[in-house]
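Missing here is one protein chain; the remaining ones are kept as they sit in the complex.
Letters A and B mark the chains in the order given here, with residues in each chain numbered from 1 onward.
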Amino acid sequence: MTEAGAPLLELRDVDKTFTPRRGLRNRPVQVRAVQGVSLALPEGQTFGLVGETGSGKSTVGRLALGLEQPTRGDVLVDGRPVATRSRADELRLRRRLQVIFQDPYESLNPYLTVRETLEEPFRVHRAYSKERTPAAIRELLDVVGLPASALDRSPQQFSGGQQQRIAIARALALRPALLVADEPTSALDVSIQAQILNLIMDIQREFRMAMLLISHNLLVVRHVSAEVGVMYGGRIVETGRSEEVYRSPLHPYTVALLSAIPQANPKKERARRRVKIPGEPPDPAALPPGCAFHARCWMAVDRCRTDRPALRAVRGHLVACHRAEEVTVPQVPAQPEGRR
Amino acid sequence: MTVPAAPAGWRHRVMGRAVPLPVRRNAFVAAGGLIVLLFAAAAAFPRLFTHASPTALYVGPPLSPPSAAHWFGTDELGRDFFARVVYGARDSLVMSVLVVAIGALAGTAIGALAGFRGGAADEVLMRIVDLFLALPAFILALALSAFLGRGMASVVIALSIVWWPGYARQVRGMVLSTKHRLHVQGARALGASRWRIVRRHILPFTYGQLNTRVTQDLGFALVNVAGLSFLGVGAQPPASEWGLLLNAGRSYVTNGWWLTLFPGLAITVWTLGAALLGDGLAARLRGESQGRP
Partner (left out) sequence: MTGSERPDVLLRVTGLRTRLVAGGATAYPVDGVSFELRHGQTLALVGESGSGKSMTALSLMGLLPRGAASIAAGRAELDGRDLLALPPKQMRRMRGLEIAYMPQDPVSALNPSLTVGRQVAEALLVHRAAGRQEALARSEALLRRMGLPNLPDALDAYPHQLSGGMRQRVVLAMALIGNPKVLIADEPTTALDVTTQEQIIELLLDMQDETRLGLILITHDMGVVARIATDVMVMYAGRPVEYGPVDEVFEAPTHPYTRGLLESVSFEAMPPGARLRSIEGVPPPLDRLPDGCPFHPRCRHAVAACSARTPDLAAVPGSTSVSACHVARDGALPPFALGWQAGGPQAGLAGEARR
């Protein structure tokens, strides 16, 4: 996954640990949200981060945006660290990165009109001009498919899909080089999800933006991103080109994840060989030693309990598993006929 | 794509910001609002209410009960009491409004600072707030006024000092809960300055509750202002501030009952009006917060 020139976004062996206070006696707890994550995203490329609850994927998004500072390691944009010193540096950085969140309703200030929401990026970066900005804003609305009449309304008057379009328009205003999309469609109805995904794909291509897509759905990520990273317990456990990871997953967790996603095809569903894994994703405040997945893994051996596997190259992707070469779907039989 | 039509009366501007509150007719708001408006008019344009002078001596026989000529009777110096009360509105209300305004502005600023910055600033400021809240407000104000000397200015200063901690605590709490909301994260990601974030993305969420509190406080402030004047540290004669009138009227309870009744009534009705208005606003706010409008 290396490329010439400084990548647009780079994370080098990043850790992020939170220490909130929990419990009756308010004892500080170590929440290891992200551990040892490295990734590099060149201009114009797409990368998807997949994981379930507690995997750390959202935290990686926030680290990339500079909304959180890493406990260890470096987060670099254009080769420069994200922890900026001066206001000018910060503004310069912010023009390059933008974000769309999962909950479009929450991500918009209900006290601003759509016009004010879209003007905000211009005003913050002192790029507002009475002559040019209104036209720019109308163009943004056009790109996301909203009518000009939307400008004087409050975001609350729109449906979820429309609100997300407003959020996307705002993110695009200053033509960022990198868009971080944190579960952009999870809170939307199914038919709207397709619309918004199409929109995101269109603008990514048209504006040649790099994109970091964070999602719990591997199918969406494969569809939209060229490369994917699967996260579990705060670490990236498998990463490579989306198509390859999808066709031949090498980490048992990836296999289990793919197996668990139900597809809208009844016959295929009945015939599938499925992996059943017990338990639940680990609590980042209480990670097990060794490989975080070992307790749920059908291929676990003694070594997995003590030795944390490092990411290594196997058959074209990087996997963090001692037994990656031998990964197979376990012999769980297809479901008996008559049962769904 | 169709955009839903805006329901009638959807938005109104509060403090220059668009606030999506549904306009609902509410008997409380109407009654309270009317009272407040009436009293404010009396304070601003006393001529509209009476042509008599509050200071002219012996316009009628002293200590005469309410009559057609003098609606509130006359006081011990023969002054028209209705005029005294009406002109007194100016002193009373201006002091109350100033106290609330200063207290609210200072308290909001301090509370927002503490809530947003957190850390040491927050700790220090909140301990100061705790200190003030632990002491009985009126007694403290009394002591401060006495220290600052008699007169309306001292009362305003003293009460403002006692008033701001309540606002600071409330605003701090609201800022803390709004700070983590997604649109604030979005604003940070945009690169908005801290000042902008607080002003545009956090404070508007406090305006609804603040409006309610400010309105209700107009009544409570007046009671305190009148109380201090009653005790002699506030307005001085010949001003006709209501607390002062009450104090003067004390000696004539048996033969001049109107001298205590009307100022007392004025204080009560104003406080009631402010409370009703505040309650009405609070009810509207609750309606808004129950699910998305």
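Just so we're on the same page, contacts are C-beta pairs under 8 Å (C-beta built on N, C-alpha and C of every residue); 3 or more make two chains touch, one makes a residue touch a chain.
Values in this document were obtained by computation on a predicted structure and should not be read as measured data.
Among A:79, A:262, A:289 or A:316, only A:262 touches the chain that is left out of the view.
In the complete assembly, the contact with the undisplayed chain comes from A:216, out of A:216, A:305 or A:323. Of the candidate positions A:164, A:193 or A:239, contact with the unshown chain belongs to A:193. Chain A residues in contact with the hidden partner, per the touch definition given at the top, are 52-53, 159, 161-162, 189-195, 197-198, 201-202, 205, 216-217, 219-220, 222-224, 242-243, 256-257, 259-269, 274, 276-278, 280-281, 338-340.
What we mean here is this: only the chains that are shown with their structure count from here on.
Rounded to whole angstrom, the centroid-to-centroid distance between chain A and chain B, based on C-alpha atoms, equals 50 Å.
Put simply, chain B touches chain A in their complex at residues 1, 3-4, 6, 10-11, 17-20, 181-183, 185-193, 196, 200-201, 204-205, 292-293. Within the complex formed with chain B, the residues of chain A that make contact are 62, 65-67, 87, 90-91, 93-95, 97-99, 101, 103, 105-113, 120-121, 124-125, 145-147, 149-150, 153-154, 156-159, 162, 167, 170.
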